[in-house]
Each structure stands twice: as structure tokens, then as C-alpha cells.
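Note that one protein chain is taken out, while the other chains of the complex remain in position.
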Amino acid sequence: MDQVVPLLVAIPLAGGFLMPVIGRLTKSHRAIAILPILMACGLVVIAISLLARPDQTIVYWVGGWKFPVGISMVVDGLTRLVLLVIASVSLLTLLFSLEYMTRYTSPGLYYGLFLLMVAGMNGVVISGDIFNIFVFLEIASIASYALVAYGTESDELEASFKYLVLSAIASVFILVGIAFVYNVTGHLNWAKIAQVIQAGGGLTMPLYVAAAFFFMGFGLKAAMVPFHAWLPDAHPSAPAPVSAMLSGVLIKACGVYVLCRLAFSVLGSHQTFGTVLLVLGALSMVLGALMAIGQGDLKRLLAYSSISQVGYVVVAVGAGLVGLGLAKGSEPLTAASQFAVFGGLFHLVNHAVFKSLLFLCSGSIEHATGTRRMDQLGGLAQRMPVTGWCLRVGALAISGVPPFGGFWSKLVIIVALAQLAALAHWAFYIPAALAVVTAAVTLVYYAKVWRSVSGEPSGVTDGAREVPVAMCLASVVLAVLCLATALVILPSVRNRLIDPAVRVFAPAEAASESATVQAAPADGRISTPAAAQVAAKRGMTP
Amino acid sequence: MQGMSLIVKNITRLVAGFIAVFAVYDIVYGHVEPGGGFSGGVMLAASVVLVVLAFGGEFAGRVLSVEVARWTASLAVLAFLVVGLGGYMVGQFFQNFLWRGEVGELASAGTLAITSLAVGIEVGAGLFAVFVALAVFRRGSQASAGSGGMLQP
Partner (left out) sequence: MTLAMVPFMLTFLLLVVGLYAVVAKRNLIKVIVGLLVMDYAANLFLVLFGYRSQGHGEAPVAPILIGGPEKVADMVARSVDPLPQALVLTSIVIGLSVTALVVALAIRLYEKHGTFDTELMRNLKG
């Protein structure tokens, strides 16, 4: 069972290396696309099978080399959640690109780069070693730079260049942060670093500097304000399935996930990092929504909306972090913080689903009409009923209209913030109020999107016909998922899916206990008092 | 693309072979001495690039081929992955399943020697393909007339 973990990286890597070869052998777009779709199905199967035992932390040592020499791959609750999201969204996007990419040349290269990006994201998520995360992050980023420039039109090249330069600066900052962390702790393994930091009595000055570099670097990968400048150019210019992957999965797997791991499991010291995340998240939330109102280009509006929604996730996670820092064993405050983290992760899943649906619909629209400007899209819903309805479902879901999933996740976030405000500190009311305001603003600009596809037919939409079956299928499945994610509120689904991830974030001692005691088996001596407690509970001798 | 002056051509004639041999030495001894697959591969690509720069596109197009380079690169990197998957036979992914001799000998370190070889071939072929794509494939100003097979993208 455990042997299947590296396949999550090995299968898409093999696909990434095979696809250029296959692309040179045949020229048929559809024949080339069969293998990637099969691989994506395989990844979904593996991700679902990992859910079978939701509470177990799997630690896999690559090459049989154990601690302290080896590189580990760790699968715990949070990893399973993000893996499932990546696998599902990439499968549906590949299904969509079966038809959509017929307008571009060299499909072998496209699928190769796509699978490399998926391999990189899977690697970031399952890696248990800080430098390994950097390597896979770079694999995913380089593949995405090339994918953004895929059409080689002037706009796409400029957008890709800007994205590349900013993202490369972020990678350099991350590398400098890794250098500092290695210098202070002497290890690269997540769990061992957490142990060393706790044994050393918390954060010292070099670690704060390293944390600052990490936040700048990963904040840029997650497109948080003030590091968001690349996203509104890169996402509209990319081909639609690539935009769906970038906006739906890449900024979360590479940005938000790693920030959560760093802030919760590795570095500790919750309050400082939590406050930083809270402030940056609130800024992203508000500024993204405000800048989205004035956009006339559909994909640019969706890009700014991504910044805003990722801000929601970061606000919730940051608030949970601050709450846990202030909790110190107080039960209601810990429960409220866990509720906030639950809201953030739930919104992460939701946003992946509906943002990719919206980008795929915009791709269908572009495929049929050739334009992205919303003022030219009138009457589209009558010509293209399936796409029109999927677009409306996506707009409803992201604006937070019941009974779609988006309503529940935003509700959980706002309620959790209000609870924290009542229990901990009145200042939490500010992000809660901002979240409510942003939800209203989101409704406003998505109403604009809705209105633009209904109404009088314009000249551009006269020739529009419904898009081919594969693209419709992908859109419809995602639309159904928008509704289905509302079911996560039910306890039975929640216990399998999101609660194990939340429990990773529960008191920091517990998180580093389970990971460290499992990840350092050769090290028989247990150094921290908290880990000794857990060892005593499990009946091992300290 | 034109070649360079007579002096450069003569020196390249003498030197390119030595660079290639040194690169192969670096790759093959990668698990024993510093260097290894990547640096050896870069030197291998550099020797080929030197020949292309010194003698011009036409000559190089008759002797070297981009298609071969691309196929070699893809197959070498697939071989790397197959070696990694072969580790499943003895336990973990990427485990060393071949004979490990003494530390410091040439015939040692099991799969490390093979992966070093695969990486060296892949980097050499890949960098050569990158160079051709960047420097030789031109539209517009540099005319592509009469330069043979090198300029097919």
C-alpha cells in the first residue's frame, strides 16, 4: 500500500518524458491525448485510495535510505486533501484540452509540459524534505512558464516573461530561506526541523529572517497582495485549460499549501505568522475584489477574482493560526481556531472547483466566438445552452449563493472569524466585516458576468454553436461538483475528507509529535517533553 | 549561419575531440570523482556547440542531426526513470539494486553509475537541442536558405 506513494510523482513524470516522443510519432491530437487522460485517471484512483485510511500518516523513505540521510515523502491528512483536488482538476482539464488544444500545434509538447506540471505539484505536496519541495516547485513553475507562453502570440510572450521574472525572484528568495534554515538547524527533513526548533526553544533571529524570505517567496507563488502583479497578466493570456490549472491548483499547491506547512508544522510561533497571513489575506481579499469590478475582459476579471478568493483562504488559515497561538489549552478557542482552518481548507477545495469551471467556460466561449470581452457576449446563453448554464452555476457558486458549496465555505469562514472575535480579541471583527463586504462585491461583479451572457444577441455571438462533447462534459462535471462540495458540511463526508487535514493543524505539539515520532524511527531517544508525552501515551519507553 | 575564421577552425579541429573525451571521462567516473552526469553532459554539449559555431550551419547540418539529439534526450531520461522504477524490485522506489563494489573503484555504487550515464547523455543531447532551437532556428533577418537539415525545427 505504501509503495504507491512515489507513483504519484513517477507516473506523471513518465508521461512528461514520453509525450514529446509520442508527439513526434503521430500527428493526431486525439490519439496523443489518450495516454495523459489515462494517467490522470490513474492519479485520481491513487488519490482516492489514499483516502481509505484518513488518519494514518504514511512516511515513505525514497531509495531505502533512512533518517538522517534519506529523503522522505510524507502523506498526512492535508496532503490527501490537496492530492485529491490536484488529481480531479487535472483530469477534467485534460478532458477539456482534448478538443480545445486542436487550435494549437505540437500537442505532444503541451501534454508533456502539462504532465510535468502535475508531477511537480504532486511532488511539492508529498515531499517531506525542504529542499525537495524547492526542486519540485521549480519543476512545476518552469512547466507553467512554458505553458503560459504556449500560443507564442505577443501578449502571451510578454505575460510569460513577466511571470517568469517575478516567479524566479521568488524562487531565489525561497532558496535563501532554505539556506538560513539549514544553517540554523542542520537538517532538511520537515519533521526533524520542527523537532530541532522546538528543542532549541522557539525562533531565533536567523529563523525570523528565513521566515521573512519564505513568506515573500511563497506569497508571490500564491499571488497574495502585494506580490500579485504577475497573475492578472499570466492567467488571461494562457490557453484556457492552463489558466484553469494555474488558477485552480498551482497557486494553492505551490503557494498556500507550503505556507500552511511552514507556518503550522515547521516554524511554530503562531501569532506572528498568523497575523502576517491575516493582514496579507485581508488585503488580497479586498483589493482583488475591487480591481475585478472594473474589468471588461472576462478572463482578467476571473484572474482578479482568484486573488480575492485565495485571500479568503489565507485569512481563514491565518486567523486559525493566531487563535491557536492565543489558545494555550483553552477549549472553546481551540475549537474556534480549528473551525476557521476548516473553513479555509473547505474554501480551498471549493475555489479549485468553481474557478476551474469558470475558466473552462471562458475557454468554451473563446473557442466558439473568438472573443473574451464581456460587452460583446450578449445572447450567448441562448446559442450555447450548456456553457451558459455552467457559467451561471459557477457564478452563483463563487458568489456564495446557497445551496452551492461556496455559500457554506464563506459562511463557515465568517462565523469562525466572528467566534474568534467574541472569544479572543475584538480585532477579528475587522476581517469578518471585510469578508462580508467582499462577498457582496463578488456578487456584484459576477452579476455583471451573468448579465453579459444573457440579453440581446450581438453580432459576434450570431455564429456561435455549442462546443464539442468533451469540453461540455468537463464543464458539466465541474458544475455538478460545485453543488456536490456542499455535501462536505455533512459529518460523514467531513470526517473522511477535511477533518484529518484540520487535525494536522491542531495544537502544534500534536502535529510535530505524530510526524516526528514517525519520521525519525532510528532516533530512539525522544528529545522534546511533548513528544515524550505522546510516547508515554503510546506505551513506548522514552 | 556562417563559420568563423581559419584560426578558430584549426584550433577547433584539434581541441573538440579532447573536450568530448574529457566529458565522457567525467560522466563515466561520476560516482567516484567530482563532476558526474550534469557537468559531463554540459561539456559534451559544449564540444558540439563549438564545432557548430566554428564551422557554420551547413557543415554541422551534414554531420550532426537535431532529430537524433531529441530522440536521445527523451530516451535517456526515460531510462533514468526506468532505473528508478527498477528499485521497486528490491524494495523501495529508486533503491540501489545493482552490485555495489568498493568505495572509490570504478565498478561500484550500483545504479549510481547508470544514472550518471543517463543524465550525462540526456544533458548533452538536450543542451545541444536547446542551442539549435535558440541560435539556428531563425525567421526573418537571418536567411535560412541553403543550410541543410539543421534548420528544420
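We call the chains A and B, going by the order they appear; numbering starts again at 1 in every chain.
By definition in this document, a residue touches a chain if its C-beta (ideal position, glycine included) is under 8 Å from a C-beta of that chain, and two chains touch if they have at least 3 such contacts.
None of these values were measured; they are calculated from a predicted model.
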{"item": "Listed residues A:Pro232, A:Gly323 or A:Gly378, member touching the removed chain", "value": "A:Pro232"}
{"item": "Residue of A:Ile58, A:Ala159 or A:Ala381 in touch with the missing chain, whole complex considered", "value": "A:Ala159"}
{"item": "Chain not shown: contacting residue from A:Trp65, A:Tyr104, A:Phe131 or A:Tyr208", "value": "A:Phe131"}
{"item": "Residue in contact with the excluded chain [from A:Ala149, A:Leu207 or A:Ala336]", "value": "A:Ala149"}
{"item": "Touch residues of chain A, complete complex, unshown partner", "value": "131, 135, 138, 142, 145-146, 149, 152, 154-155, 157-162, 164-165, 168-169, 171-172, 175-176, 178-180, 182-183, 188, 229-230, 232-233, 237"}
{"item": "Chain B residues touching the omitted chain (full complex)", "value": "33-34, 36, 38, 102-105, 130, 133-134, 138-140"}
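The definition used in the following text is that only the chains that are shown with their structure count from here on.
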{"item": "Between chain B and chain A, distance of the C-alpha-averaged centres to the nearest whole Å", "value": "37"}
{"item": "For the chain B and chain A complex, residues of the former touching the latter", "value": "70-71, 74-75, 77-78, 81, 84-85, 87-88, 91-96"}
{"item": "Chain B contact footprint on chain A (complex, rising order)", "value": "3, 6, 10, 13-14, 17-18, 20-21, 24, 60-64"}
